[in-house]
Structure formats: structure tokens, C-alpha cells
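With one protein chain withheld, the remaining protein chains of the complex are depicted in position.
This part shows chain A:
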Amino acid sequence: MGSTSAENRDAQGVGRRDLIKRSAALGLVTVPTMSFLAACASGGGDDSSGGDADKGTASKTNPFGAKKGSKLDVVVFKGGYGDDYAKAWEASFKKSNGITSTHTGTQEITGKLQPRFNAGNPPDIVDDSGAQQIKIDVLYKNGQLLDLAAVLDAPSVDDPSKKVRDTLIAGTLDPGVQEGKVVALNYIYTVWGLWYSGKLFKEKGWTAPKTWDDFLAVCQQAKKAGIGGLAHQGKYPYYINVAIMDLIAKKGGIDAVKAIDNLDSKAFVGSDAAQAGVEAIYEVVEKGLLMSGTNGLTHIESQTRWNQYQAAFITCGSWLENEQLKQTPADFEMTFLPMPLLDGSKMPFEAIRAGSGEPFIIPAKAGNLPGAKEFMRRMLSKEWSTSFAKEANSLTILKDGVDASVKLRPGTQSTVEASKAAGDNTFRYLYPDWYSEMDTSIQNASNELMAKRIQPKEWLKRCQAAVDKQAKDPASKKNRHE
């Protein structure tokens, strides 16, 4: 299971956040050329390791010896999910452990934290997400991340006889793995695929398609009805890759996923699954079944058009509902749909890309390591997971982690059902977390494909070239999707 960069950013419901951030934040950078140089420079800093100065006595209920009266420096990405959930946690942490938190909710993770990492005085726990997240692979390579094994092997808050690790949904730790170590806790449980409006489908008498042919048929009917078949968030080609890569995974099975993650020399060129997947998407383009203008729209523009019934389907992850809360009509019935199947697919229709996003990290040089570890352990309790679901309207990676009293919205509810139906049939790409540059090249190729400037054959060639280039980097030998 893997997450992609945009997904990390989006997994938090980044939508609105992205738009505002991308325009507004960029405005802050209105500097003439030369000040970029200054951006490169940093102050000096020492490389001393993290502090245990705040260590108290360890006990069964306090396995790390978090010290009462100590301070915890919490930095949370304040995007589509807001930061109220974190404030609720911090209040609860003060009650249970007597530790006061300094709370920072921000969109400028890089701007605020890069100098602190470089100077050796990072915060204690960080929700490192959003468009301005510091990439996890980058932080890891700089030796800034704590191996989270200690937290994961500690007793769970809800059931001390179990390790925290065993209370989580299978596979959700994977995207936080770098070179075999879990260094980021991807806290939100996310599924990816297609979405449609239950209301629109009922009105038009369409049924949710299970095969690619049925999908194309619905798109054709949509076209006849004067709207688009498939919408995607073209300005960020990350999104159309959700569809393309899902088709490839389901057609070729988990081997096709691993071939790409493990930089196989036949990951794209010479892979029947890859060819079938990209040709299927190209058929949508060629037959004019895309929503008009969708290639150039931002995610918010595109998703809002879809909310206005201008397209039958859109590709996205399960943050979509939260992101579109304000734009979604009350009777829209947002519904999740696993990617329809191509002929001869190795995975069943129910199979979905599923996994976790919104990486929380503990800096290796954090001042209050015991406090940070205890905080993270409590994040994985039913109490905190429920308060997250309440404040942020999303599921966490804790198994059965939402109290029955919380009523979910229709879209989120449909993802719960889809996850149940999928069972163990979930997959996830890891390459976007490992190889930002290769991911970018593949996204770039997809953007050209959707604009009909290249054909599927050229797309495969470009993607394979990106894979081959990455494989030449000796550092890539250390990552392996088993």
C-alpha cells in the first residue's frame, strides 16, 4: 500500500486548503530572483540528539515516563480538517498526563519548521502534511525522524494486553516506512477510486458500473444528457493517476503494483496490465467523454462542477466529502465506487486502493521525547480516534476506532461499506512516498496523455524512462515492496 505525495496532502482533506494555500502562500513569496538565494541559506545548527530531560518515572499506564508538568510542542497542519481535533487532544492530554501543549496550527509547515530542523530545535510532534509539507523521504534522509517502533510496541491505551501495532488496520503503517523502519504515522484511513452522486444516478436511471464497458456506457449516456462522463482535477495530474494506476493494479494484480514500486525494467513498457490500463483511460479521452475543460481545472473547480451535476464520475480519495462539504447539495448522496474492472483482471471488482495518509512524525531531536511518544500512543486510543472522527469527519487507522454514537456522512459511510466488501483485497502504491521525482514524471506524462498530446505508447515509454532513471540511483536499492 502506498500513498502519493498529493495524497498525503489531500488525505487531510486538503482541498480548500490547497487552493487558498497555493494562491495565497505563493503570494508571500513575491520576491525578486535573488532572494531565492537567501532561501537556500540557513543558519548553522548543532546536531545534538533529542532530549530526555523531561523524563519522569515509567509505569504501566505511562510506559515512556512522560513527565507531569513538562511541556509539549505540537505543530499541526491546519488544512481541510482544521485543527480543532488537535486542540481536543491537547486538552485531554493535559487532563490525563498533566502535560501542557504549545499548539501551532499552520499551513506553512516547511516555512515554519525547516529552520527549526536545521537549527536542531524541532517541535515534539508534527502533523507534516499539506502542499507545504516537508517530504517524509527528505526528512528521513536527513536523519530527522524518530523510529516509531517504541510507540507501536507499547501497550495500547484501550487494552494494555495488546501492542498498539496490533490495534491498527492491516497495512496502514506501510506508507510511513522508509528503509524498513516506520518513521511516520499516517493517521487517517483513506480509500481511493471513483465517486458519483446517488441522486443523479437515480434520476437518470443509471446503475453503478462494475466493468469498464459498463462505465463507458454510463459515460456515453451522460454525454447524451449533455454533461461530462469523467471529471478529473486536471491542474494536479496526481488525480488522474488514481484512475490509471488503479486500473493497472486491478488488471495485473499485486505483481503489477510491485513491479512499479520495485522499479522493474518491465514496469510499464512490456507490461500488459500497464498497457491495458492506460489505453482504457485514453479511450475516455478519445471518445470525448471527459467533462468539458476538466484538464485545466483545479481540484476545487473540478469537484465543484461535479457537485453541480456536470459529470457522472470523478476520481478522488475519501477526503473528497470533507473537502466539498460546503459545495455539496444536501441531497447529493455522495457515493464511493471501486474502479470498474477491465476484462481479464486479476483482482475482483471490490478491490480498492486503501491506506493511510496525513503523516504524523516525532523528530529525532525533539525536546520532550517521552511526552511526544505518549501523545502518539494516545492518538491511537478509541477516545482520541472518536474525537478525530467527530471534529474532522474522517476515519482513522485504528481498527473499529469510531464510537458507535458518531453518525457518519453518506460518502464516508459508503467508504466504510466498500472497505468491508474489499476485505483483504486492498492494495497501495509506495513509489510516490519513495520517489517524488519519478512520481512527478509519471504525472507529467499523464497530463500530456489527457490533453491528447501523447498516445498511450508514448506514455508507457515516458513512465518506463522515469522508472529506469530512478533505478540508477543507488539509494533506491534500500526500498522494497514485498
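By definition in this document, contacts are C-beta pairs under 8 Å (C-beta built on N, C-alpha and C of every residue); 3 or more make two chains touch, one makes a residue touch a chain; residues count from 1.
By definition in this document, contacts and distances are computed from a predicted model.
Chemist: Match the chain absent from this complex view to the correct UniProt protein name in "Bifunctional protein PyrR", "Cell shape-determining protein MreC", "L(+)-tartrate dehydratase subunit beta" or "ABC transporter permease".
Modeler: Missing chain, per its UniProt entry: "ABC transporter permease".
Chemist: If the hidden chain were put back, which of A:69, A:270, A:296 or A:329 would touch it?
Modeler: Per the contact definition at the top, the residue touching the missing chain is A:296.
Chemist: Could you tell me which of A:73, A:137, A:358 or A:433 touches the chain that is not displayed?
Modeler: Selected residue, touching the omitted chain: A:137.
Chemist: For the chain left off this view, which of A:62, A:121, A:436 or A:455 is in contact with it?
Modeler: A:436
Chemist: Touch as defined at the start, partner being the missing chain; which of A:237, A:252 or A:370 qualifies?
Modeler: Of these options, the touching residue for the absent chain is A:237.
Chemist: Of the residues in chain A, which ones touch the absent chain?
Modeler: Contact residues on chain A toward the absent chain are 5, 22-24, 26-34, 36-42, 44-47, 110, 114, 117-118, 120, 131-132, 134-135, 137-139, 141-144, 234-238, 288, 291-298, 301, 305, 436-437, 439-440, 443-444, 447-448, 451, 453.
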